[in-house]
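Complex shown without one protein chain; remaining protein chains in place.
Order of writing sets the chain letters: A and B. Residues in each chain are counted from 1.
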Amino acid sequence: MKAEKMAFGISYVETDSALHRLNGITKFVLFMAWVTVVLTTFDLRLIVALVAVGLLLLRMTKVPVKVYRTLLIATASVLSLNALFMFLLAPQQGTEYMGTETVLVPFGFYSLTQETLFYLLTVTLKYFSMFPIALVFVFTTHPTEFSASLNRLGIPYKVAYAVSLTLRYLPEIKKDYVNIMHAQQARGVELSKKASLLSRLKNLTSILGPLIFTSLDRTEEISNAMTLRGFGRHKSRTWYSLKPLTNKDWICLSTILVCVSLAIVKHVFEEQLFWYPFN
Amino acid sequence: MQIEFSNFSFQYKALDKPTLKNINLKIEKGEKIVIIGASGSGKSTIGRCLNGLIPHAIKGQCSGQLKIAGKDTSTFEMHHYTEHVGTVLQDTDSQFVGLTVGEDIAFALENQCTATADMYPIVKSTAQMVELASLLNASPQDLSGGQKQRVSLAGILVDDVDVLLFDEPLAALDPKTSKKTIEIIDQLHRDADKTIIIIEHRLEDVLHRDVDRIILMDNGEIVADMSPDALLASSLLTAHGIREPLYLSALKSANCTIAAEHNPANLDKLSLYQYKDKLLEWFHVTDLQTQEPSQTPLLTLSELTYSYNGEVNAVDDVSFSVKKGEFVSILGKNGSGKSTLTKLIMGVVKPDLGKIILNDKDLAELSIFERSQAVGVVMQNPNHMISHHMIFDEIAFGLRNRGVDEQLIEQKVLQVLTLCGLKKYRHWPIDALSYGQKKRVTIASILVLEPELLILDEPTAGQDYRSYTAMLSFIKELNTCLGITVVIISHDMHLVLEYTTRSIVLSDSHLIADAPMTEVFSQPDLLAKANLTTTSLYELAVNLEIENTSAFMQCFIQTEQARNIA
Partner (left out) sequence: MKLSTKTVVVIAIGAALYGIGGLPMFGIPVFANTTLKPAMAILALFSVLFGPIVGFLVGFIGHWVTDLFAGWGVWFTWVLGSGIVGLVIGLFPRLTNRRIQSGLFEMKDFVLFVVLALVGNVVGYGCSALLDTILYAEPFSKVFTQLTIIASGNTVLIAVVGYFILKSVAKRNQQSSNLSEG
């Protein structure tokens, strides 16, 4: 597929799955709930469950795996790298948390203990458990619906709208970038493979300037257009793309609520930070 | 009294001279007026005063008084203006805020807190009115120039305000669509009894439906405020470099005396028999001295196909070739793929199928940069080309990249600035220019490079007669003297007739004709298919039972060129 036809990063994919039909509000709440749970637990069992559910949901979006395979690999490797660094800088972290020390591979300062291994596993998976849900959220929630939901959940509508505009201008700014690049090439700046890397880099900087400034000038024009069409005229506003909540949504929402409160209760009553079966 | 300017002047903060000089203008409720004037004469600035951008968003000094709905605006907040005036901005890019066409149309409704359920029917019906129903889920950026303009039109049709301000609503529309737009506006005027203010260069198209008054502006002052008939009968328009309706120019050059009571504003109402003798006496068949272009093809497109989204083709199996030294035009309805063609030739997008040959070289191997050495393209949208802050730098840019020495650059740049009527702005930043002036900057920036093949995408959109004749006659000169090959994309039938030898007509991404303009004119079904129309000149000839219409139009063109040279 050619560059100019490719959507950048990941974005909304229309597959009309069950998840797509859920209301944006529900999905956002789910996302936030998920984050809360992840952040408050160090229980490997729970984390593994989260990862499993997350991946399941990801399958449910009906988005072909090839869309996110590379991402999956990238994230996995980034996280393992992260784990490695954690080990290099603090090989004893695990033992500190678990309170016991069971050396597996004796190697002086860097001797690998079972506790550290367990600790690294838990933390890494903890990070990873955020990955599928984020994808699910982006794949299934149309940007406009997203900001509408934000507003419904009590975020001031101007901030919510700022978010909406941000999403609206992401592709736009990419286009601007491309346009400026082309315009400059068409007037004698060589950016294709044929120029030396150095001169290409130099020329690239000659695009960033214009990009930033066109964007700044843009803000004037856009805000004018918005004011002219009555933005900020009233204390609130309605949203073209806001769907009403269905029974399905209510069911999901209540389930989410229950799960979160359970997780929090659990967190409060745990006497040890990490769940560690081997002592 | 709806709107009243009294001794109103305005000076942009950035400028040292006022742009509007004591304007006195009254507009009654339910009136329909047109504001015309040279590019840069202050039309949009008046608009900005009406919709409150001046003084609220754009800084500068106002003096005198502006009353809207009987209230002095000096006490107004921004929202007071928006409750009264709805605006279609001249620069459609900045008009869009929605992620989808539908959402964008609904924007005004959202801000009025209309219940979501009620929005859908309104949006749908409005979209149908401007023929966008099929594009409701498209993103406004992925539309053609004309489609964009229709979205912004729809965007204010849903708004319930009593004054509607259109800043060059026709600039990018094909002839048929602009007729339709004028009809829509007229309908709003009559049925919803709104006050209508239209800023437009294409006077003849606006007059397709009656208007009450025409305001003629010239650098910041109102030089005429009269009924269309009175104005057209007078010689004011030509005096201020505005294109009269063609049939009138013809009648006048056949020195027929036109009186206001013959209602010249409308060709159908105008009783022609009284001029017939004079016209026939003036009309003489002149031999077309078209110098045969060389037969060596410069640019050849073969089975070119491209699709933006992989679903519908924007350009579908298009093949034609342009000979060295030719002056060719590309015509076609909005969204038919004209600009996409230019993008393909530029190399901004790569064809899915087919190839482009320039000077027997396949362009596929060449980078945008390498192509640009031979091909100069002026894109439809000036915002896509401008990358510098100052006008001079913008135009000098290309030459500097070629390592031309500064003296020469200086002199070349000044030359084209003069030609494009921008000399006095050479030290200005581009954001201080009017839209038409911006467009001219982009044209200048390419002209200065004197490419072998010059492609202009709607060069005359938003330009006044004087400035575009100056530019085009220069381009014609390049074409005849230096043998530069020129391709222009335009919706202006007469212009195409006047300058180009051959027309390529696109319709729904297919090529449907490749013939001299005069031939295209003689095929009504073809015209209809491509949303084109004949010019009023052609109709005039027909009404006068002149068989050799093309000779008639040719005769007119020559008289006019003679006058322009003199």
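Here, contacts are C-beta pairs under 8 Å (C-beta built on N, C-alpha and C of every residue); 3 or more make two chains touch, one makes a residue touch a chain.
This structure is a prediction, so every number in the text was calculated from the model and none was measured.
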Indicate each shown chain that the hidden chain touches within the full complex.
-> A, B
Contact with the hidden chain (one of A:V29, A:L44, A:L57 or A:L135) = A:L135
Filtering A:M60, A:L112 or A:L165 for touch with the omitted chain leaves A:L165
Per the touch definition above, residue among A:L56, A:A90, A:L104 or A:V258 touching the missing chain | A:A90
Over the whole complex, note the residues of chain A touching the chain we left out.
-> 8-11, 35, 39, 42, 68, 71, 74-75, 78-79, 81-82, 84-86, 89-90, 93, 97, 119, 123, 126-128, 130-131, 133-135, 137-138, 156, 158-159, 161-170, 172-174, 209, 211-213, 215-216, 218-220, 222-223, 226-227, 231-232, 273-274
Touching residues on chain B - with respect to the absent chain = 13-17, 57, 389-390, 424-425, 427-429, 431-432
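Here, only the chains that are shown with their structure count from here on.
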From the C-alpha centre of chain A to that of chain B, how far is it in Å?
-> 44
Listed in rising order, chain B residues that touch chain A in their complex are 51-53, 56-58, 78-79, 82, 86-87, 89, 91, 93-100, 102-103, 106-116, 119, 123, 139, 141, 155-156, 159, 308-310, 346, 348-350, 367-373, 376-377, 379, 383-389, 397-398, 401-402, 431, 445, 449
Could you pull out which chain A residues touch chain B in their complex?
-> 2, 4-5, 142-144, 164-165, 167-168, 171-172, 175, 179-180, 182-194, 207, 210, 213-214, 217-218, 220-234, 236-242
